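Every protein chain of the complex appears in place save one, which is left out.
We just call them A and B in the order they show up, numbering each chain from 1.
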Amino acid sequence: MRVEEMRLDGNAAAGALREIFAHDMTTALVTCAGCARASPMGVLMNYGGPMGVILRCPHCDTVMLRIVSTPGGRYMDASGSSVMLIPERPT
Amino acid sequence: MAGNPFIARGFHSRRPAAPPGRLPPGQYETRDFPVLSAGPTPRPPLAAWDFTIRDSEGHSVRWSWDDLRALPRETPTADIHCVTKWSKFDTKWEGVSVDTLLAAARSAGVASNPFVLAVSDGGYTTNLPLADVTDGKAWIAFGYGGEPLAPEHGGPARLLVPHLYFWKSAKWIRGLRLLPDDQPGFWEQLGYHNYGDPWREQRYQGDP
Partner (left out) sequence: MTAELPAATASRLDWHVASVTDVRRETARTCSIVLDVPQWPGHRAGQHVDVRLVADDGYQAQRSYSIASPPEDASLVLTVERIDDGEVSPYLCDVLQAHDGLELRGPIGGYFVWDIAEGGPLLLVAGGSGVVPLAAMLRHRAHAAASVRASVPAHLLYSARTWDDIIYRDDLEQLAKFSDVTVAFTITREAPSDWRGYRRRIDRAMLEEIGWPPSATPRAYVCGPTPLVESVATLLVEIGHDPARVRTERFGPTG
């Protein structure tokens, strides 16, 4: 099966994000450090499957957010996201 | 999570009988070849594809697709073990031993260093000790099961290091960096084990 048929999106990462953030993050507007375009977290491409959450920019494939849950704690790398706007009220 | 886990009545892990001693701890055997990827499948044109071994001073040696295919080939058969718990027995590969490539690199003046960072199309990386890709332990594989290696399984070429968890066998490989210091790769930065020996169940950092 092709990888592209298996990818999910930021919606599928909502649970993993809520383990870390107090708010739902799928409506957060995230700016890509690669191409400077902003997307709601829910539309990011979600790869990584059972190894972890790998969210990529839908425009340029830059890795914007990575999360891995391990027995020792949760690792998160957001170096591919320059800014996150968490809206006051979800639309 | 506090308290005892809730056991789902009638739910069982998939652990079909495997010959004793063949499955590393916590693994189950699969007959499929599950596809796992940290990103979209790169499809580089073979005419522009190359493979490079480079040291930390910038000395390098480069093979085109045709150069690589002209090197002596080996056909290793190996059991592979994914950190997501599946193992697959007797997988049959075709490729060039990393020993062959490193010997050529050495004679071209590329310095030998104790650590390797494998780098792939799409930005994926993984780190290994040099000792784990030498002495017949690793290949640059371009054939699987008698066919060209399919893109979703890492074609045109992937690293094959079957004695470590399979994320170390970088798909879509384009080169090896020989480094004086260890540099954690894509998953190793994020809490996966730096070495990844399936027999010692080194899945995550902190595992023995």
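Here is the rule we use: a residue touches a chain if its C-beta (ideal position, glycine included) is under 8 Å from a C-beta of that chain, and two chains touch if they have at least 3 such contacts.
Quantities reported herein were computed from a predicted structural model and do not represent experimental measurements.
Colleague: If you put the missing chain back, which residues of chain B would it touch?
Modeller: 1-3, 5-15
Colleague: Could I get the residues of chain A that touch the absent chain, sorted low to high?
Modeller: Residues in contact with the chain left out: 1, 4-12, 14-15, 18-19, 24, 26-27, 40-43, 46, 90-91.
Please note the rule applied: only the chains that are shown with their structure count from here on.
Colleague: With chain centres taken as the means of their Cα atoms, state the distance from chain A to chain B in Å.
Modeller: Here chain A and chain B have centroids separated by 26 Å.
Colleague: Could you pull out which chain A residues touch chain B in their complex?
Modeller: 1-4, 6-7, 45, 47-52, 54, 56, 61, 63, 66-68, 70-73, 75, 77
Colleague: Can you list the residues on chain B that touch chain A in the complex?
Modeller: Residue list for chain B touching chain A: 35-41, 83-84, 122-123, 152, 167, 187, 189-192, 203-206.
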